[in-house]
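Can you read through this structure? Questions will come right after.
A single protein chain has been omitted from the complex, and every remaining protein chain is retained in its original position.
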Amino acid sequence: MTSNQGALSLFAAQCRRDLRLSLRRRGDIAQPILFAIMVITLFTLATSAEPKKLAELAPGIIWVAILLSSLLSLDAIYRSDFEDGSLEQMLMSPAPLALLIGARILVHWLSAVMPLVVLTPLFAQMLFLPSDLLAPLMISLLVGTPLISLVGAVIAALTVGIRHSGMLLALLALPLYVPILVFGAGAVVAASQGFAWLGAISLLGAGLVIAIVLAPVAAAAAIKISLT
Amino acid sequence: MKALIIWFNTTGSPPNFERYAARWIPIWFVLAFVCLLIGTAGGLFMVPADSKQGEIFRIIYIHVPAAWMSLFVFIVMAAQAFIALVWRIKICEILTIACAHIGLMFTAVTLITGSIWGKPTWGAWWTWDPRLTSELVLLFIYLGIIGLYNAIEDRRSAARAAAFLVLIGLINVPIVHFSVTWWNTLHQGETIRIVGESKMATELMWPLIVMTLATKFWFLGSVLQRARTMNLAHEANKDWAKKLAESKQ
Partner (left out) sequence: MNDFSANSLVLEVKQLSYFRNEEKIFGPINFSLSGGNALLVTGDNGSGKTTLLRVLSGLLKAQSGEITVSKPGQTYSDLSHACAYLAHKPGHKAELSCIENLEYLQAIFDNVKPELIEPALAKVGLSGYEDTPAKQLSAGQNKRLGLARVLLSHSPCWLLDEPYANLDLQGIELVNQLIREQTGRGGAVLLTTHGAYAAPAVPCQTLVLANSRAEQ
């Protein structure tokens, strides 16, 4: 069943809707930022304020803070559409569901995760990250966070009908996030030790390319499984 | 090939599966117990102690087969999950979940025996050795599959969602292992390896083979047992199940 409209205009219509929604729900953008800052603050308070100690762990702390914050916001990626019946309408429309989901994931990353990446220099300052590590950190996050959103969207699709699924979502997503975290944060650790770190980034990049193609399709299939 | 498909279809129907399981479960468990006895006796008494580690190394006869099974079961589970998703065969949905539980147990045994081995040998109950770390992530994957299945009310949807997750997990397991191994090379610390560099001499090998056989038989018996119970529970309203219950009373 083909649409008279092109795929691009469908994608654009979905993006337009989702961007409007995230701009009108101020919390969607502010809460992830606050959460990440909280994690960093709590970690510092729980360990030590010594610059040297914090600097050593800074890449890992920032990566984990952003990862946890993304996980929290991913829980809600389909929730509102499921609850008000919009997801059903999307399923019943002739538009390819994978295309609509792809748009949804993109807007989710732009509104909930990308601001965190933009604020990373601030987080780096809070944790005394050496300035020569900022570039590897930013690059690893730019490549890794879309991957987190894409993979997380597939898992969220499997749990879409389940009530109070936040904890379950985290449990299911964790094994999938391990490689992303390892290569992402590990790239910065490698850079700090003077090793070549671009290899890890290119692995992430390859994963990202595959995920951009496959994740929306997988998420669409998972939504169909969850809703029927 | 055709005969295999026909056998598959007939055995896959719930009442036939009940008969098939009832016949084979005792056989597999008996074989498993025999192998367990021989393997344990061999591992504990007949094989000499290791020169470096002493008696504790004997735990390898449980640890290694359990580790192999934790991965083998995953592959079997993935095959069942694929069939369940593509052909929607009820018994394969049940077998997928049954495998998940058994795989979880083997993974837990691997981790616990690994931990017990680690304490006297390297002084710590836990190390972030790449193999143990991958095994821990595997534990979470199994827990996730079971957790997802239990969280969805409609049993068939639950099985399909869990099967989907299994296939995602199948791709993920080697990636995790690769990433954790790479991560380990980043850290200049002692490279601890659970299975020592020294290859096993042949006279130490045979209990390992026997125990591996034992775990395979144990797996077959357990998975059929669990699948049989689930099958009966799900089909409890059907006539054949009611007749079976009455005839047992």
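Each chain gets a letter, A and B, in the order it is written, and its residues are counted from 1.
Convention: contacts are C-beta pairs under 8 Å (C-beta built on N, C-alpha and C of every residue); 3 or more make two chains touch, one makes a residue touch a chain.
Just so it is clear, the structure is predicted and the values come from calculations on it, not from any experiment.
Within the full complex, the residue among A:Thr41, A:Ser80, A:Gln125 or A:Ser202 touching the omitted chain is A:Ser80. Contact with the chain not shown here comes from a single listed residue; of A:Arg25, A:Lys53 or A:Arg79, that residue is A:Arg25.
Within the complete assembly, residues 153-156, 234-238 of chain B touch the chain that is not shown. Think of the hidden chain as still there; on chain A it touches residues 1, 3-5, 9-10, 13-14, 16-17, 20-21, 24-25, 80, 83-86, 88-95, 100, 227-228.
FYI, only the chains that are shown with their structure count from here on.
Chain B has its Cα centroid 32 Å from the Cα centroid of chain A.
Looking at the complex, you find that chain B touches chain A at residues 137-138, 140-141, 143-144, 147-148, 151-152, 157, 160-161, 164-165, 168-169, 172, 175-176, 178-180, 182-183, 186. Residues of chain A touching chain B in their complex: 154, 158-159, 161-162, 165, 168, 171-172, 174-176, 178-179, 182-183, 186, 189-190, 193, 195, 200, 218, 221-222, 225-226, 228.
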